[in-house]
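One structure below.
One protein chain is absent from this view; the other protein chains keep their places.
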Amino acid sequence: MPELSMIKALNDALDVMLARDPDVLIFGEDVGYFGGVFRVTDKLQEKHGATRCFDSPISEGGIVATAIGMSAYGLRPVVEIQFADYILPAYDQIVSEASRLRYRSNGEFIAPLTVRSPYGGGIYGGQTHSQSPEAIFAHVTGVKTVIPSTPYDAKGLLIAAIECNDPVIFLEPKRLYNGPFDGHHDRPTTSWAGHPAADVPEGHYAVPLGKASVAREGSEVTVLAYGTMVHVSAAAIEESGIDAELIDLRSIVPLDIDAITASVRKTGRCVVVHEASRYAGFGGELAALVQERCFYHLESPVERVAGWDTPYPHAFEWDYFPGPARVSAALKRCLETPA
Amino acid sequence: MPELSMIKALNDALDVMLARDPDVLIFGEDVGYFGGVFRVTDKLQEKHGATRCFDSPISEGGIVATAIGMSAYGLRPVVEIQFADYILPAYDQIVSEASRLRYRSNGEFIAPLTVRSPYGGGIYGGQTHSQSPEAIFAHVTGVKTVIPSTPYDAKGLLIAAIECNDPVIFLEPKRLYNGPFDGHHDRPTTSWAGHPAADVPEGHYAVPLGKASVAREGSEVTVLAYGTMVHVSAAAIEESGIDAELIDLRSIVPLDIDAITASVRKTGRCVVVHEASRYAGFGGELAALVQERCFYHLESPVERVAGWDTPYPHAFEWDYFPGPARVSAALKRCLETPA
Amino acid sequence: MKPRSRLALHVPAPSSRPGDKPDFSGLDIPEAGEIRRPPCDTAEAEMRDLPYALIRVLDDEGAPQGDWAPRLSPDVLRGGLRAMLLTRAFDERLFRIQRQGKTSFYMKSTGEEAIAVAASMALGAKDMCFPTYRFVGWLMARSHPLLPLVNQIFSNEKDPLKGRQLPILYSAREYGFYSLSGNVGSRFGHAVGWAMASAYKGDDKIAMGVIGEGTTAEGDFHEALTFASVYRAPVILAITNNQWAISSFSGIAGAEATTFAAKALAYGIPGLRVDGNDFLAVWAAIRWAAERARLNLGATLIEFFTYRAEGHSTSDDPAKYRPSEEAGAWPLGDPVERLKQHLIAQNEWDEARHEALIAELTEEVRAAVKEGERAGVLGQSKPSVKEMFENVFEEPDWRLIEQRREMGS
Partner (left out) sequence: MKPRSRLALHVPAPSSRPGDKPDFSGLDIPEAGEIRRPPCDTAEAEMRDLPYALIRVLDDEGAPQGDWAPRLSPDVLRGGLRAMLLTRAFDERLFRIQRQGKTSFYMKSTGEEAIAVAASMALGAKDMCFPTYRFVGWLMARSHPLLPLVNQIFSNEKDPLKGRQLPILYSAREYGFYSLSGNVGSRFGHAVGWAMASAYKGDDKIAMGVIGEGTTAEGDFHEALTFASVYRAPVILAITNNQWAISSFSGIAGAEATTFAAKALAYGIPGLRVDGNDFLAVWAAIRWAAERARLNLGATLIEFFTYRAEGHSTSDDPAKYRPSEEAGAWPLGDPVERLKQHLIAQNEWDEARHEALIAELTEEVRAAVKEGERAGVLGQSKPSVKEMFENVFEEPDWRLIEQRREMGS
């Protein structure tokens, strides 16, 4: 199997779907001739033609509105929002239109579109190239939210998202595009080469939406994470020497509640990790669910490790970023509590 | 003291502020000559002049953008979004601009604007005149979110919001506009007349942002609520005969964490109530905070009572609405658990 | 630099308010037939006068005038008249039904019926309309049965939308009528995307988007036009300028400064300004734009100039913000009366037939409403509660399954 970075795996997924399904088309800012500012759509226009993969005006609301109209016609548009920070002008379209079209028309019209967008920090992108907006989509019923953490998952989940008959927000951890970043920004960067999950099969395969994966089995504490934070949590687990079970949620809607409860019931402790600001973030939902469903198994409070409740500040990138040290500290706090 | 409905109390707050401060001005859809579709700005144009209170184009993004520019100039605009469901086109302006202007300019520019908007269901408004979007604002740092539950608080909090030097989202529970609705839609509607909190002082007074009020003292379980759900919870408490402590949060940012923890530490149990859909709603944050800070005091899992994870459906208004029966059931579940 | 003067904020105000005499003296209304009709494949640069004109066909005597006059058979015209009258009868009845407390909400399109009806008839069965809430005339023109509409309005157990939607927010795919929502404007861009999809597939269907003049202020409007222009989408984008947006007159949406049709110029697409109360003019403009779209020449923006003769909705009382005689003073008249006059002038209609038709339609509506009432009005009957949890996703996830169980449904 070819070894692919996450960017190439995503590109491959799009290539496969363009080839398989004439109703799939791609548009967004700079995705056409140029192939996208992160090169995720590289060469797709050349290979599949200008009407299959093309540039759009700088208008996130317009991009999503147009894609909804196309999907109501029967197409499966895959649109790119250049940075997840810039998805907000399309928020009304996603919430008021895409997510409710099926419901309000009783299934007469549906919106099987996929909105891809690079999210997260760690690239010195400052306040507006670093944010993680998953919580504001999780709260919206009718839309699915998917976040891969490896090239293998990225390809398989993206194919599943495109094939899904519901609208999907597909958030790509841009800090993982080129390598499995573990949060140690002061160490040399690693590439995906040699990573087992960079072995990406050719052709079509799907990773089902709503199934978490156990990134590491363990017995002492359960760590719930997605995207970049899966790798950061893995590093923290290794460094702290704690035998934690690491669950990569892969999608937060639908959520694999069974995997979560089974693990926490086993370990009796739980740490939730995300990069978005903490307050009213998705970690709140996870902590609430865990204590609702595993209350009598919990030996200590569910801990949350998250970005601070400030904007994402340029100079303080690594102070803001919830790196392995903060995750390790939470793991330890969890275990230190009287059993 | 005059007895006022919540609408009149809000109108009075605006009137007081227009008279006191020449930098306060009001605009929004239909708020001028007509006085607003809910009459909250009734007669303000007539009294204070067309440039102090005027109609705006139907453009929620434009309304908030313009208000930010005005506030950067030094004014204190108070804008109305006709229904909170329609605040989404302004979401980018609120999140990317209003909430961050102070931070990113290191205080050179600030955005002391107030965005008023009626929210919540119970008026047979269907999917787009019923929603409660507080969670998506709570997650945004730099903006405050305030929700009154009585005429007295409505006036005092609105004055505090207008005087606040940070942007404030001021969500008005429209089902409480004319009376203290307790969730019993099948009983005759009641008006504010005779309600102690309808005694609204004349002139200027402020209710500080970030201070919860104890709507009812109790010992068995703590109920956290805001807006309409304060009254629904009060009814449920009364009907269930459970000696619950009811905390009216009044603002969810800033949150009165001390009032919450003090109460839960006392009662050892907690029910969180809101009308918005449950998943990734603000109740998740509350449950997470409570279990983080009161874990060893908790006798049972924090319960959440909320709207279902569906759009707000017209015919099923009262099936969707988390009425007193659902709150009572949660209270009972809480108490039934082995101590 | 000149000495600086003090600035002052301009806040637009309408020509009259309650208590004043209605004042339409500022209107510049050309004679019927006066405006030229360029071939529909004319370059936009050659038609930049049209957004400032007003295309009218029917003159004061009901005679068709000028190049825009379409050749329509009396049967077609009578069909249009029937659909408009049916729309009006339906609106009258259902408005009263709401007043009787049998449903929560209703909105009429009184005075604007020609737009929806003529557009519906002028476009093809497979074309798709992305309507506003004032477009039930589209369905009437396509003989949508009344009973499902009534059931939708009652949110009763027979409601095809399963009680999920506010009254009148219909969806009728088979009739070329896209799902409505309470949000204004947010579906305008869907029309463009749908049209682009048709072009992408090499099909021949076109789309029509509709928006109120007040709603043109939303960013959605601009985004839709931008995409339509850039990709030359086969779409007709219509602004129904009924001069009011709830209580706000059209000056609050920019009408003091220019016409709504002139917004086409921003996108380099043709802009037509049309007498919206003139069935023949509406038809002609739609056909012109449709032909242009089908020739792959892209989008057209059309402003239909009309007047909202009644309140915004059942929640509104227009006497609070405009003279109550204003509707009567509106110089472009009533679209039903004007088409009737035209047919009579052509000896294709008479008062007696007109009265009979009204009676027939009133009875048709009455019967449908009765039938709907038998299934139940709002609050008496509703679909099974499990419908609340259906169609959120293609398949419900565990949350919905658990919640449905908690509801006991």
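Read from first to last, the chains carry the letters A, B and C; within each, the first residue is number 1.
Just so it is clear, contacts are C-beta pairs under 8 Å (C-beta built on N, C-alpha and C of every residue); 3 or more make two chains touch, one makes a residue touch a chain.
Note that this is a predicted model, so its numbers are computed, not measured.
Novice: What are the shown chains that the omitted chain is in contact with?
Specialist: A, B, C
Novice: Per the definition of touch given earlier, which of B:S5, B:Q93, B:T114 or B:S149 contacts the omitted chain?
Specialist: The missing chain is touched by B:Q93.
Novice: Among C:R134, C:K158, C:H222 or C:R338, choose the residue that contacts the chain missing from this document, as touch is defined above.
Specialist: Missing-chain contact among the listed residues: C:H222.
Novice: In terms of residues, what is the contact footprint of the unshown chain on chain C?
Specialist: 1-2, 4-12, 44, 48, 196, 198-200, 202-204, 206, 217-223, 226, 229-232, 234, 251-254, 256-258, 262-269, 287, 290-291, 294-296, 298
Novice: Can you name the residues of chain B that touch the chain not displayed here?
Specialist: Contacting residues on chain B, toward the hidden partner: 25, 51, 56-57, 59, 61-62, 65-75, 77, 89, 92-93, 96-97, 100-110, 141-142, 144, 164-166, 210, 253-255, 257.
Novice: Pick out the residues on chain A that sit against the missing chain.
Specialist: Within chain A, the residues touching the omitted chain are 29-30, 32-34, 37, 50-51, 54-62, 85-86, 89, 124-129, 278-279, 308-311, 313-316, 319-320.
Please note the rule applied: only the chains that are shown with their structure count from here on.
Novice: Based on mean C-alpha positions, which chain is nearest the centroid of every protein C-alpha shown?
Specialist: Here the chain at the core of the arrangement is B.
Novice: Mind checking the centre-to-centre distance between chain B and chain C? Centres are C-alpha means, answer in whole Å.
Specialist: 36
Novice: Report the inter-chain centroid distance for chain A and chain C in whole angstrom, where each centroid is the mean of the CA atoms.
Specialist: Distance between chain centres: 41 Å.
Novice: Chain C: which residues touch two or more other chains?
Specialist: Those would be 162, 164-165, 169, 181, 183, 219-220, 392.
Novice: Where does chain A touch two or more other chains at once, residue-wise?
Specialist: Within chain A, residues 89, 92, 96, 100, 103-104, 141-142, 253 contact more than one other chain.
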